[in-house]
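With one protein chain withheld, the remaining protein chains of the complex are depicted in position.
Which chain is which? They are A, B and C, in the order written, and residues in each are numbered from 1.
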Amino acid sequence: MKAASLRIYIGTWVALMVLFALTLASSFVPLHGFNTAVNVAIAVAKAALVALIFMRLRTSTALVRLAAVAGLAWLLILIGLSLTDFLSRY
Amino acid sequence: MSTHATAEATELDEGETATFGMWVFLATEVLFFGVLFFAYVMTRLRYPEEFASAGRHTDLTLGSINTGVLLTSSLAIALAVRSVSLGAARAGAWLLVATLALGAVFLGLKSLEYWHDYTEHLVPWLDFAFAPPERNGAKLFFYLYFVMTGAHAVHLIIGLSLVGFMLVRLWRGRIDAASVAPLEVTALYWHLVDIIWIFLYPLLYLVSRT
Amino acid sequence: MRELFAWHVGASPYAHRVDVLFWTLTGITGAVALGVITVMAVFAIRYRREAVMARGPIDEPPVTGKRWVEICWIVIPLLIFLAVYVWGANLYFQYASPPAKTLEVYVLAKQWMWKVEHGNGRREINELHVPRGQAIKLVMTSQDVIHSFYVPAFRVKRDVLPGRYAVLWFRPTRSGVYHLFCAEYCGTDHSRMGGRILVMEPEDFGRWVSSGAPTATLAAAGEEKFRAFGCGGCHGENATVHAPSLAGIFGHDVPLATGQFAHVDERYIRDSILMPSRDIAAGYPDVMPSFTGRVSEEDILDLIAYVKSLASAPSARGDIR
Partner (left out) sequence: MNATSVSSPPAPEGVPTGDARPIEQSYLGAGSSLWSWLTTVDHKRIAILYAVAITAFFFLGGAAATLMRVELVTPRGDLVSAETYNKLFTAHGMIMVWFFLIPSIPTTFGNFLIPLMIGARDLAFPRLNLMSWYVYIAGACITVAALIAGGVDTGWTFYTPFSTMFSSSYVILAIAGVFVVGFSSILTGLNFIVTVHRLRAPGMTWFRLPLFVWAIYATSVILVLATPVLAMTLVLLLVERVLGIGIFDPALGGDPLLFQHLFWFYSHPAVYIMVLPAMGVASEVITCFAHKPVFGYRMMAYAILAIATIGFLVWGHHMFVSGQSVYAGATFSLLSYLVAIPSAIKVFNWTATLYKGSITFEAPMLYALGFVGLFMLGGLTGLFVAALALDVHLTDTYFVVAHFHYIMVGGSVMAYFAAIHYWWPKITGRCYSEGWARFAAVIIFVGFNLTFFPQFLLGAGGMPRRYHEYAPEFQLLNVLSSAGASILAAGYLLPLLYLPWSLRFGARASGNPWDARGLEWQTASPPPVENFETPPVVPERPYDYRPQAAAAEGGA
């Protein structure tokens, strides 16, 4: 098992905190309906950092990555296909 | 979880097996919470204004502090795994203690927040604060707020017990650099609980703060 | 014989079109099933172990079948499937889009009965009288759980949900009496929640619908309620409150305070009555009270009928599309 260097871990934490500050600050700036989009995009970035570095997906086997992606992919199927109904119903 | 692998399976293989097993489990967790996110999206599409005005009533300060706390706890447990696998069991133990402490702080603040919600009549099934035009939508927002944060808190409590258990095993010398897999798997779980919060935070605390 | 088949002859042009699809598909799938079963039987007999015959070496590569055979039985079924899909979808869109000129009837479902209101105010329970040859459009809602309005002879059904309006249409072309079933499980007496559809000659229907001394047309009943609930106090001609005129809005798009437009249909009126603050008409104050709990589903149907009856009136509001 290869352990990443301390620097990388601390750096990741700093990055997470910066993103956290960014998301909080951006919420007070009116962005004409794009606030949620920005927030979600930042959340995705934070989650990716945690997954890639802390959970070490970056150095995992393809198999583990596949498992990691599967849950997300299936959630997108659920939401995506349902939207064909909810967005075109009336 | 013990793993009786085939005869020639090595320690390293067992670690890999456990890790893979945990990732499969995490996939199920993603879908488990996914239903709540799905319900949130669909309901918010129907009640955009109500969600906006109800969303302004969540406790931004406590929610934000908790976000910082949880992100930091993730760092702590990641460093704990790193230390143990490099042979520094003592440092690892202290980092696990830090993880536990941060997790406990999170739960403490969350309880405080629930208390505030209660006193401000934000609990939708008890004497709810919002008046009719917004009432239905706001109720659904707070309903989802409680179900989502509640499910998250339950997971965090499970995480705390797992980390506590690992701490005991580390203490007794059952975990060391060569058999770090159980700790690693626990850390994966902890990180996932953190990731869920990363999404809950903007959806519940940052709706329409402009 | 008829018993052995329990088949109900279709009683509308749409039903006949559905039947053609049904029998075609029965033909295709029957042929496929028969074919597969025959081939299996032939193989089973011919290649039974006792059969002394030269089987020859296995003439296939180790782990794959014959490529061209497999491609054939992927592509041919796919083409058949696509054809059936398009056919079924085409009919489905017919089912979902009522023609422009229809006779409208309101249907209210509740555990466990169907209440029907004709335009002229004639009401009936668990029965629906309709004239032959005319397109009938049902506007349906439920008071409690989900029900489903099912007329096998017309090959149509539609779930009836609480809190919204479901539309179902058909054009009966054979007079007679047909089953009406509730097809969505709705509790204890689900199986008894049925009734009859009586398709009458137009003249007979005319006589029937005007008999039984209906007190007032639906719209008139609605107008009555419009006054009784005090709607007229604000929406009326000489009201002091600044409220929009409802004349001529039905079926059109009205501007909202948000800058968007809303299409005025049954659901919009219902929401306006129950949740007036959700969609505020542009240029008007948000003062209309919610009538939730004060009006029944039937009252709402009457009020809708009234607002609809104003549809052809000239609108005083210039901002309507």
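Keep in mind that, in the parts below, contacts are C-beta pairs under 8 Å (C-beta built on N, C-alpha and C of every residue); 3 or more make two chains touch, one makes a residue touch a chain.
In this text, all values refer to a predicted model and were calculated from it rather than measured experimentally.
Chemist: For the chain that was dropped from the view, give me its touching partners among the shown chains.
Modeler: The chain that is not shown touches these displayed chains: A, B, C.
Chemist: Using the touch definition up top, pick the residue from A:17, A:41 or A:78 that touches the left-out chain.
Modeler: A:78
Chemist: Can you list, in ascending order, the subunit B residues touching the missing chain?
Modeler: Interface residues of subunit B facing the absent chain: 1-9, 13, 16-17, 20-21, 24-25, 27-29, 31-36, 38-39, 42-43, 46-47, 124-125, 136-137, 139-140, 143-144, 147, 151.
Chemist: Pick out the residues on subunit A that sit against the missing chain.
Modeler: 63, 70-71, 74, 77-78, 81-82, 84-86, 88-90
Chemist: If the missing chain were put back, which residues of subunit C would it touch?
Modeler: 2-8, 17-18, 21-22, 25, 29, 32-33, 36-37, 39-40, 43-44, 47-53, 55-58, 60, 62-66, 69-70, 73-74, 77-78, 81-82, 84-85, 87-96, 111, 144-146, 148, 150, 152-153, 155-159, 161-164, 166, 179, 181-192, 194
What we mean here is this: only the chains that are shown with their structure count from here on.
Chemist: So how far apart, in whole Å, are subunit A and subunit B when each is placed at the average of its C-alpha atoms?
Modeler: It comes to 15 Å between the two C-alpha centres.
Chemist: Quick one: which bits of subunit B touch subunit A in the complex? Just the residue numbers, please.
Modeler: 15-16, 19-20, 23-24, 26-31, 34-35, 37-38, 41-42, 45, 64, 67-68, 71-72, 74-75, 78-79, 81-82, 85-86, 180, 184, 187-188, 191-192, 194-195, 198-199, 201-203, 206-210
Chemist: If we count contacts the way the header does, which residues on subunit A are in touch with subunit B in the complex?
Modeler: 1, 3-4, 6, 9-10, 12-13, 16-17, 20, 23-24, 27-31, 35-36, 39-40, 42-43, 46-47, 50-51, 53-55, 60-61, 63-64, 67-68, 70-72, 74-75, 78-79, 82, 86-87
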